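Once you've had a glance at the structure underneath, I'll fire off some questions.
Of the protein chains in this complex, one is absent; all others appear in place.
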Amino acid sequence: MAIVLGPNQYGKAETRVVRVYRDDGRHELRDLNVSTVLRGDFADAHTHGDQVNVLPTDSQKNTCFAYAKEKGVGEIEDYALDLARHFVDDIRSVTTARVEVEEYPWERIRVGGQPHPHAFARASSEVRTAAATVIGRHGRGTWYRIVSGLDGLVVMKSTGSEFHGFLKDRYTTLAETDDRILATSLTARWRYQIHRAKPKSWDEAHSQIRQILLERFAGVHSLALQQTLWEMGKAVLAARDDVAEIRLSAPNRHHFLADLAPFGLDNPGEVFFAADRPYGLIQATVQRDDAEDAGPAWDSAAAFA
Amino acid sequence: MAIVLGPNQYGKAETRVVRVYRDDGRHELRDLNVSTVLRGDFADAHTHGDQVNVLPTDSQKNTCFAYAKEKGVGEIEDYALDLARHFVDDIRSVTTARVEVEEYPWERIRVGGQPHPHAFARASSEVRTAAATVIGRHGRGTWYRIVSGLDGLVVMKSTGSEFHGFLKDRYTTLAETDDRILATSLTARWRYQIHRAKPKSWDEAHSQIRQILLERFAGVHSLALQQTLWEMGKAVLAARDDVAEIRLSAPNRHHFLADLAPFGLDNPGEVFFAADRPYGLIQATVQRDDAEDAGPAWDSAAAFA
Amino acid sequence: MAIVLGPNQYGKAETRVVRVYRDDGRHELRDLNVSTVLRGDFADAHTHGDQVNVLPTDSQKNTCFAYAKEKGVGEIEDYALDLARHFVDDIRSVTTARVEVEEYPWERIRVGGQPHPHAFARASSEVRTAAATVIGRHGRGTWYRIVSGLDGLVVMKSTGSEFHGFLKDRYTTLAETDDRILATSLTARWRYQIHRAKPKSWDEAHSQIRQILLERFAGVHSLALQQTLWEMGKAVLAARDDVAEIRLSAPNRHHFLADLAPFGLDNPGEVFFAADRPYGLIQATVQRDDAEDAGPAWDSAAAFA
Partner (left out) sequence: MAIVLGPNQYGKAETRVVRVYRDDGRHELRDLNVSTVLRGDFADAHTHGDQVNVLPTDSQKNTCFAYAKEKGVGEIEDYALDLARHFVDDIRSVTTARVEVEEYPWERIRVGGQPHPHAFARASSEVRTAAATVIGRHGRGTWYRIVSGLDGLVVMKSTGSEFHGFLKDRYTTLAETDDRILATSLTARWRYQIHRAKPKSWDEAHSQIRQILLERFAGVHSLALQQTLWEMGKAVLAARDDVAEIRLSAPNRHHFLADLAPFGLDNPGEVFFAADRPYGLIQATVQRDDAEDAGPAWDSAAAFA
């Protein structure tokens, strides 16, 4: 028996890069939170404190800023992929790089009805995400996968949701209902196909997928949050050949009917208490049965421990 | 010398009331966070543990739900005022009531381009606020004030902001600049006139004031955040006789130019690091010199200690 | 009628200063979060964008770091007072300065039972606070007040708390109880006397006051949270002539008895659900009837709007 170093990785987390394009009077801006994760030949740093193979996280941060100038920040999937490829191609000790990007949305302030050329308001608290994973083979980062997504898409239906016919055990007290509020703050992550049907535009793909998720949430008459998630995911895959799989994580933000009977008031689905904790948490994957292999595409820093 | 009870108050904080209007197929919803604050004859509860004058905070919570049905939730200023008046009018020990409401914005999900009748998405993380303060005189809650506002209006200008000519002391190292990013997450609170020029519609007033704040943030060529705040507040008061005063609190969300020179790159206002802490905090009041008296209109629960 | 500039202030918020004393092998550390608030002759910055009287917040930040070296960081009340005096004495446009300090507690890691000379663990999430307010008179900052306190002292009693005999109205459904859990996360702020009975040691005063608060929370058989707060505050003032007044703000962290009857189980005060929102919020001041005047000692940046 021996004690050995197992899976390990390191990087610079949450570098806040803001890129302004000001080539003409009408500015554009991209507001990013960038995290790098490197895997490779770092055993000596652990076991002997030898940094010869260790690119400082400070250098990784510098690279995020420099690439925002050198390569620019167009679609975040490309920016993440450029950075991940660089670490694999140019740093000899790195065998796998994952670059995770969050993008915060802004919209132009309207002045007198016209969009302003350089003044912006934060559009929502929803976050667009992209993660590029690159593996070096034969000294070059040729294998890669892209997982895109969104965090904090907060949605609510005030009707069109039922929950009944469920399994009952000794500890079940929940009443069945054929009309309830359904609300969640959706986290979605989808993995693109790379070789078979890569999207022409990451932005267009993101926009369409987001719209499908919204429309299916609205349109499905829900018998359970599970069913809604499945229908949302299925619709995304049906519409886009370039999506290999999608993972959905949905906290059930419970809205309980307020009991107004003690005050002589009825409450036919009108007044609700929005609860914090506990909450149901429903998680589902919808995938193609012939999807490209994922490799380590899903191995995020957050999932490490 | 004696040890005495000084200012004191109590209430139920953060009751999460969701009101659905479903009278026809097209639902409306109001999503609120309600806090009540009562002042009055509560000395015996402190000094002798005697609750005879103390309405439980649980009852206050119940009242928030019941009023959402009995009185309904239209404009949050009216809902807050109804509740505050009730506590002063109907609870004999209460001499002053303040009801604070936060409202979270939702917008209809569009399906096939059409707004859905009962499916919604959270519009932004910005919060609309209203606080009604009612004082009982001669046994009736006739005196009142309304302070409305917004939290988390996050705005950024990528140019049109300078900062120079400032006072320099022994500890000053900041370089002067004639072009920088100006960004903040604005908190605004404005107090309406009640007797001289009360708004016809709280919703309309809120909407116009918000738009003025946005337009002035965008339009003012800024020599300092102080100047921008003054111009924003001044424009609100100039446009609306019904606003007695406005208070603005603006953290300066610093965006520092990334130093790309070590990598042989120039950076003419293109790549920035968005910093977290520390941050400048600029706070200003703009008011009428003949405004109605405020009384305790500004005495929030958050400001107590 | 005119639109005028009202109360205004600015400063650098949340500068994270860590001071290490390493004069011998046994290090000491002070971990601070420092905010400066300046008031004075800043009207031109607002109305004309003229910064000639405006010391940049960046310079204020630099001063926080420089003073940690020049003056050192002993007791945080002294550090705050030194900084506030400096701004009033040395910056001609400043008439009032308030410096707010939060201190995070650390304790030595014990190795083999012995406290380590330079390795520390964060002791708790409780925060010690101090705010020094200095007013310039005749060109010198001679008037001052000190408000000290603590945030996040989380305490719970599993018995020894009742709540009954309360006022009942139409909306009251709460059952009376003679045994419940009482829990809160206490915020306390106390103002010291400066001229009559200034403490010899701020650290000793803080330590004793904290212990009194804890002991009274534990020792008082509570008929209401109001009563517990009053007894806590009264005991502090009784023990220390140098405290002019104390403000206590206590969210009632409700613990509801879980209903186990449907499962054939009794629950005599054994299993509870800890709720998040809403919560009662009880706030009280205990003061001397002959206390020194407070002036603007309580006017914090957080209370501005």
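Labels for the chains are A, B and C, by order of writing; each one numbers its residues from 1.
Please note the rule applied: a residue touches a chain if its C-beta (ideal position, glycine included) is under 8 Å from a C-beta of that chain, and two chains touch if they have at least 3 such contacts.
Quick caveat, the model's predicted, so the values are computed rather than measured.
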| item | value |
| --- | --- |
| For the chain not depicted, the shown chains it touches | A, B, C |
| Candidates C:52, C:271 or C:302 - the one touching the absent chain | C:271 |
| Which residue of A:29, A:55 or A:214 touches the chain not shown here | A:55 |
| Touch with the omitted chain, as defined above, among A:25, A:165 or A:264 | A:165 |
| Options B:137, B:170 or B:221, residue touching the unrepresented chain | B:170 |
| Interface with the undisplayed chain - residues on chain C | 15-22, 27, 29, 31, 62, 65-66, 68-70, 106, 109-112, 116, 118-125, 153-160, 181, 214-215, 217-219, 255, 258, 260, 262-263, 265, 267, 269-276 |
| Positions on chain A where the hidden chain makes contact | 1-16, 35, 37, 42, 45-63, 66, 90-91, 93, 149, 163-169, 171-174, 187-189, 222-224, 226-227, 229-230, 234, 237-238, 245, 247-249, 251-252, 277-290, 300-305 |
| Interface with the unshown chain - residue positions in chain B | 170-171, 173, 262-263, 276-277 |
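The rule is short, and it goes like this: only the chains that are shown with their structure count from here on.
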| item | value |
| --- | --- |
| Same vs different contact residues, chain B with chain C, by half of numbers used | same |
| Greatest separation from chain C - chain, by CA centre | A |
| Chain A-chain B separation of Cα centroids, rounded to whole Å | 31 |
| Chain A and chain C, separation of their C-alpha mean positions in angstrom | 38 |
| CA centroid of chain B to CA centroid of chain C, Å | 23 |
| Where chain B touches two or more other chains at once, by residue number | 15-16, 62, 66 |
